[in-house]
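Submitted below is the structure of interest, expressed as structure tokens.
All protein chains but one are shown at their positions in the complex.
We just call them A, B and C in the order they show up, numbering each chain from 1.
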Amino acid sequence: MLHANDNWHVSGLVVLISFIIVLNVIIAQQGKVPTIRRIPGLNAIDEAIGRATEMGRPALMIPGITGLDVGTLAGLSILGHIARSIARFGNKVILLSADPIVTGVAEETVRDAYADAGRQDLYTDDDVRYLTSEQFAFAAGAAGIINREKPGAAFLFGNFFAESLIFAETGQQIGAIQIAGTPQTEQIPFFLAACDYVIIGEEYYAASAYITRNPTYLGSIVGQDISKLILITMVLIGVVVASIDQYAGAHGLHHLSINLHKYYLDLLKT
Amino acid sequence: MKKFFQPINVHEHPGAFFAHIALGLAVMFGVLAVLHVAPKQYRKSIIAVFTFLGGLYYVAEFFLPAKGGSNRLTQYNDLVANIFTVVGAYAIGLGVISLLQMHIRKVVRTSPGWGNSAALVISFFAMTTFGLLNAYAPKKVLLHGSGMHVTNSDVFNFLFAGGIGNFGSAIFSMIAFFIASAAYRAFRIRSLESSLLMTAALIIMLGSVGFGTVLTNWLPLGDNPKTEFWANFRIENIAQWLLLQVNTPAQRGILFGITLGELAMALRLWLSLERGSYFDKEV
Amino acid sequence: MTSAYLHHILNPTLMFGALGTIALLSLVFKENKLYRLFEHIYLGLALGYDVEITWTEVLRPQLWDPMVRDGQWVWVLTIPVGLMFYGVYTRRFEWMSRVVFGIFFGAAAGTVFQDMCQRFVPQVRKSFKPLVPPPSAPGDIHSTLHAVSYVLNNALFITILVCVLTYFFFAFDIKNKFLLLMARSGRLVLMFAFGALFGATIMTRMALLIDRMYFIFVDWLQWAPK
Partner (left out) sequence: MDRSIWHKMQSIDSRYIYAALIVAILIPLFCSKLVYLNIPSKPSIDFYKTIENVANTEPSGLVIVDGQWSSSSRGENKWQTQAIITHLMMRHIHFATLSFDTQNHTLTKEIVSALAAKYHYVYGVDYIDWGYRPPSAFQPVLKGIDTNIPGTLLHDSDGTPIASFPIMKGITTVKDISAIIEISPTSSIDTWLGLVQGVNNTPLLYAPTAISAPKYYTYLDSGQLSGMLIGVKGAGDYESLIHQPSFGTRATGALSFVYALIILLVIVGNIGHLKLRAIAKSEGISRP
């Protein structure tokens, strides 16, 4: 599907969902702020920072290994909030980045976080480090830094691939409390095995809302929930219609079957 | 106006070529200067406008009705991609400055571990130099005599195939160690969740390796309709069923949620509805 | 030891690769000086390769050649835009870097509509799974069994999908016991699925380590039989 007019039903559905999300963001920004459920793992952020500070060890952050895409931005947004907490605790942060542009955004994010907490004195230029964009060279460098600087807490939020376990397991071995999340679902099993707290799937995109209770994010979550409800309904109707179609096909009711395809089953066909 | 942007051959009209470059740069810097002297309260809006424009092309290209796979904008897809690639490539300096600054400082101050930092800096310059030499003059002989014949491309291969290639595989294979220790630690009957994690992993493991499949090898293979039913209980078939019938819908459920989250985040960014430390700061 | 063997062992490319492999893998036992050295060499090489690739694969073919060879001088206009990145280093021009970051944010966000339509919506359509079995194939002696398994598998598929989606509701305050149970079982199924993924990944990862051992003991040292 290269253009919207290849199938207006499909693009229409996407526009409808987009509209619902934006509308809910605006409603929330006007002051009608919703609440959301607990996300296990995120409550432990302050505890992890507190313990690292007590031990006199810095906190480590990695915003994934890809360039500036939506997943990385969501990760940076979560890390920005965490950096503020770290600054408030008066602790140091080490952020490792695998992309030059992400490095730039991360530098600003972390510096701002320290400025907001009034602790500019704690921030130095070496705190946000670009290593390389080569996947495993980055992993080698990160594993070395984790072993040498022994962070007391590690926050892994971004796009991770096969190397996820290298960070998580080396961090685990030096005794860091680790909290991780990624939109790359295949890596979640490894985070589950090696980290103390893992946020799963869409929780990754809901994390900022949960940490900050910011109306914009909360409104967005409501929009996403309504969209999910629409999708579930569509699937359930689809199951019923497909069953009738199967029955019709088996009993020679071809006319019915053609209509079911025309008016529902094939609407979203691309 | 359109004529102004036409290509000019630098060898035939060097004067015109450089004049255009100078004028173009002057106008660009002029625009930037105007943006910079604009009152500070407009800065947030300026950023919002540019963010919106940055995404507008792709949105418009997608939604404008197309005939035969292309519309008025489709022909510019390559150009837009090229512009983003080229501008993005300039950012490489951000990374290089960040890393080299730190390590050169270490070498200059001979602070602990400066030897390693020196190794990093030397490898960096060696790779950059021989990478470029390999691109421009791969066959040029560097060392010759006493049975030796070393070209630029040989040195590049030493660094690339011998170094980067092997080192990458080594780090990749390190995951094998970690997967073993992580499995040992995580697969415990500690809670219902960790028990489920363990059970599924063990079934898949047994189903995919020699001694596991031996366990149920007394069951028929299933190539005969009479015994077909019992073949379902072979461990490799149970493993396959788990991956297809349990794993697939679970992954799809996650995908639904994640994609919606991604869409919401993208919309907030594009329309500058995003809030948070980076986006809220007064500039 | 014969001189041919020594010559083989001391082949610079092979030796560099093998020593580096051993040094890097030694990290799993203990962080040590040799690891540190090769880690830094690797980082330096990779960063150098980044720079080299950026020139030979991006800037030379897409900027330099079009400008110098084809006279497309307009590409020079990208330079001031690229310079804006470096605003991060100064207080005065810091805000300028936000403009160019913003353009990139926008571009990353702008492709999302096509992505949703192309990758996501088909997944919705593929979930329309009938709960009525298809007519049985002629001569199928297990037709009832096949019909039952078809319906059960599809029902299971839909149940898991809906349960997992229920788990991902954040803003709706779910009080209904049945829905709570669905959300809870959604999370449990997720754990089961993650376990399966974990198990399925082990072979590919191990194969790579086996290959590295082969590289060291068979290809390089030639201690183990070929």
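Please note the rule applied: a contact is a pair of C-beta atoms (placed from the backbone, for glycine too) under 8 Å apart; a residue touches a chain by one contact, two chains touch by 3 or more.
As the structure is a prediction and not an experimental result, all values here were calculated from the model.
Engineer: Given that one chain is not shown, which residue among B:Phe5, B:Tyr76, B:Tyr136 or B:Tyr184 touches it?
Structural biologist: Answering carefully, the residue with contact to the hidden chain is B:Tyr184.
Engineer: Tell me, which residues in chain B touch the chain that this view leaves out?
Structural biologist: These residues touch the chain not displayed: 165, 168-169, 172-173, 176-177, 180-181, 183-185, 187-190, 198, 202, 205-206, 208-214, 217, 221-223, 236, 240, 243-244, 247.
Engineer: List every residue of chain C that touches the chain not included in the displayed model.
Structural biologist: Contact residues on chain C toward the absent chain are 28-30, 200-204, 206-214, 217-218, 223-225.
We take it that only the chains that are shown with their structure count from here on.
Engineer: Specify the contact topology among the chains shown, as one of line, ring, star, complete or other.
Structural biologist: Its topology is that of a complete graph.
Engineer: Please indicate which chain is farthest from chain C, where distance is taken between mean Cα coordinates of the chains.
Structural biologist: Max centre-to-centre separation from chain C belongs to A.
Engineer: Roughly how many whole angstrom separate the Cα centroids of chain B and chain C?
Structural biologist: Distance between chain centres, rounded to whole Å: 8 Å.
Engineer: Pull out every residue in chain C that's touching 2 or more other chains.
Structural biologist: Chain C, residues with two or more chain partners: 24, 27, 36, 38-39, 42-43, 45-47, 49-50, 85, 88, 94, 98, 104-105, 108-109, 112-114, 116, 124, 127, 158, 161-162, 165, 168, 187, 190-191, 194-195, 197-198, 201, 205.
Engineer: Can you list the chain B residues in contact with two or more other chains?
Structural biologist: 62-63, 88, 91-96, 99, 164, 167, 171-172, 174-175, 178-179, 183, 197, 251, 253-257, 262-263, 265-267, 269
Engineer: Spell out the residues on chain B that touch chain A in their complex, using ranges where they run on.
Structural biologist: 61-66, 69, 71, 88, 91-96, 98-99, 101-102, 164, 167-168, 171-172, 174-175, 178-179, 181-183, 185-187, 197, 251, 253-258, 260-269, 271, 273-278, 281
Engineer: Under the definition above, what is the set of chain A residues touching chain B in their complex?
Structural biologist: 2-6, 11, 14, 17-18, 21-22, 25-26, 29, 67, 70-71, 73-74, 76-77, 80-81, 83-84, 97, 99-101, 103-105, 107-109, 112-113, 116, 125-126, 128-137, 139-140, 143, 162-163, 165-166, 168-170, 172, 183, 185, 189-190, 192-194, 200-202, 204-206, 208, 212, 214, 216-217, 220-221, 223-224, 227-228, 231
Engineer: Taking the touch rule as given, give the residues of chain A at its contact with chain C in the complex, in rising order.
Structural biologist: 1-2, 4, 7, 10-11, 13-15, 17-18, 34-37, 39, 68-70, 73, 101, 104-105, 107-108, 131-134, 137-138, 140-141, 143-144, 147-148, 162, 170, 186, 188-190, 192-193, 200-203, 206, 209, 218, 221-222, 224-225, 228, 231-232, 234-236, 238-239, 241-247, 249-250, 265, 268-270
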